[in-house]
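Since the structure comes first, as structure tokens, the remarks are kept for the end.
Note that one protein chain of the assembly has been removed; the remaining protein chains are unaltered in position.
Here the chain labels run A, B and C in written order, and each chain numbers its own residues starting at 1.
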Amino acid sequence: MSSGRLEAFTDAVIAIVMTIMVLDLRPPTGHTFGALHPLVPKLLVYLLSFTFLAIYWNNHHHLMQVVERIDGRVMWANMGLLFFLSLTPAATDWLGPNTDTTAPVVVYGGVLLGSALAYFVLAQTLLALHPADSPLAQALGKDWKGKLSVVAYVVAGVVAFAVPEAAIALDVAVAVVWLVPDRRIARVTLDRPPEDS
Amino acid sequence: MSSGRLEAFTDAVIAIVMTIMVLDLRPPTGHTFGALHPLVPKLLVYLLSFTFLAIYWNNHHHLMQVVERIDGRVMWANMGLLFFLSLTPAATDWLGPNTDTTAPVVVYGGVLLGSALAYFVLAQTLLALHPADSPLAQALGKDWKGKLSVVAYVVAGVVAFAVPEAAIALDVAVAVVWLVPDRRIARVTLDRPPEDS
Amino acid sequence: MSSGRLEAFTDAVIAIVMTIMVLDLRPPTGHTFGALHPLVPKLLVYLLSFTFLAIYWNNHHHLMQVVERIDGRVMWANMGLLFFLSLTPAATDWLGPNTDTTAPVVVYGGVLLGSALAYFVLAQTLLALHPADSPLAQALGKDWKGKLSVVAYVVAGVVAFAVPEAAIALDVAVAVVWLVPDRRIARVTLDRPPEDS
Partner (left out) sequence: MSSGRLEAFTDAVIAIVMTIMVLDLRPPTGHTFGALHPLVPKLLVYLLSFTFLAIYWNNHHHLMQVVERIDGRVMWANMGLLFFLSLTPAATDWLGPNTDTTAPVVVYGGVLLGSALAYFVLAQTLLALHPADSPLAQALGKDWKGKLSVVAYVVAGVVAFAVPEAAIALDVAVAVVWLVPDRRIARVTLDRPPEDS
């Protein structure tokens, strides 16, 4: 079983999740620049969620380039990732105007944590299907960025009870760390023929 | 006629159906954890619908791997399946806060039943196009899971008039049975070259 | 320039147009079977619009199988078709509860007419790019079904001022005529190798 259709389906779901978030970017009834004011935090939270989803798409894309085969378990692990990612718009919508309140910040961080764990499960499921010396195994290596992200999200969840804004700053920091494309995998794929992706 | 574009279109529709359901996951105006309380049953029903759609996508994916040709009839049978699946968000939206009420439970089960029947029609339409000893025919076999599901949905529809929650439990049970990837087809595809999917 | 990405984009737009229509299938606040009553005409109109979009997708799919090359003009003609198809949800939403009123019926028929004309322009643009003895030219032939549909939509638009329901019946009749897959093209593609689609 090759991964072509799994990738196509994942692309479609992530593209939709990304895009339906803009349905909540509604300007108020006024038509002056001042009317845009309450939209600013919403736009920034949208940008953050867009970035997280873009990171997942990028990493998924890199990951799939070194995958040689998938099975039913991988398909379900991938569905688990898509489920958590699909909760992003609801969490974003709640966080938008409430960045200084504990509950929305914790819920938003919880969706990030769930997505990170689901991605970890997906990577492990794939590893179990590939030999220890496969390009995938080499590419994933120790996955310290993945593990660090999980720790950061848990810390952010605790911090949110004291200073919600600090928890968001921690979430942003994780995004920045991931913005650098996954060089581990890029390194492995460099020597492969271009038709591989 | 190969099935490439039919699969791509099906992927897109299922991805959208899955994802627009989250548009109904709106937290109330409060911003405490307590405000999330009414969202819990909605989230569980969303998870159930997401799982059903994921099962259909998985089974469709497995099915198409052993399909050798399609025709106009197959395209319409597939559209029938997509039509019933597209009713899932509306049924989910109604069931969400009303899991203890007969009508929403019956309507939700009706959408599941319609989808199951449409999938059965799709499989039969494909069978009519393939020889009796084709991988597809071997893979589908007696299709007892498909037939059992239809029976379970009908029973759930009757039970819902007495105990709505029991009907939902029956729907969940069907989902659990299907969560195991379709080994019938997996078995047949195991020996085929990887480029087949 | 091959048509691969044009088809993928068209698939995505039609899939989304089809699916966002269900966002208007909202049950009222009640939770009895009676609460579903006002939903029945909406569901029937949704089924009609779904069928029209499925017909366009099917015909587009068949058409593209005999297309050998496209150019910038074809891409814009295709965008014109997508624009008119994208108006379907708005027209469907208005027609849903107003099937006995002239204006919504005329507007709905106008979207059908615009889509039919845009498809005709797309076919002509493709014809201008292919030799007179190409499979495409043979497949399209005289295109009497396309021309008849345009006439029927115009007649329906006039009839709607007297008896709106009769105009809808005419629209349904056109859909039924198209439900039969386009045998003209199916005939031509029969002898082509399976990897063509």
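Note that a contact is a pair of C-beta atoms (placed from the backbone, for glycine too) under 8 Å apart; a residue touches a chain by one contact, two chains touch by 3 or more.
Computed from a predicted structure; not experimentally measured.
J.: Of A:L25, A:A128, A:V158 or A:A173, which one is in contact with the hidden chain?
T.: A:L25
J.: If I consider the whole complex, including the chain that's not displayed, which of C:V13, C:L117, C:A137 or C:V172 touches that chain?
T.: Counting the whole complex, the residue in contact with the absent chain is C:V13.
J.: Among C:M79, C:V150 or C:L179, which residue is in contact with the omitted chain in the full complex?
T.: Per the contact definition at the top, the residue touching the missing chain is C:M79.
J.: Who touches the missing chain here, C:P27, C:P89, C:G109 or C:P135?
T.: C:P89
J.: Suppose we count only contacts with the excluded chain; which residues of chain C make the list?
T.: Residues of chain C in contact with the hidden chain: 1-2, 4-6, 8-9, 12-13, 16-17, 20, 23, 69, 71-73, 75-76, 79, 82-83, 86-87, 89-90, 93-94, 98, 101, 103-104, 106-107.
J.: Just the residue numbers, please: which parts of chain A touch the chain that's not shown?
T.: 7-8, 11-12, 14-16, 18-20, 22-23, 25-27, 31-33, 35-36, 47, 50, 54, 57-58, 61, 64-65, 179-182, 186, 189, 194-197
Everything below uses one rule, namely that only the chains that are shown with their structure count from here on.
J.: Over half of interface residue numbers shared between chain B and chain C means same, under half means different, so which is it?
T.: Mostly different residues form this interface, as fewer than half of the numbers used are common to both chains.
J.: Relative to chain C, which chain's C-alpha centre is the most remote?
T.: It is A whose centre lies farthest from that of chain C.
J.: Just how far, in Å, is the C-alpha centre of chain C from the one of chain B?
T.: That pair's centroid distance is 26 Å.
J.: Can you compute the centre-to-centre distance for chain A and chain C, using the mean CA position of each chain? Integer Å is fine.
T.: Chain centroid spacing, chain A to chain C, equals 37 Å.
J.: Give me the residue numbers in chain C that touch at least two other chains, ranges are fine.
T.: 12
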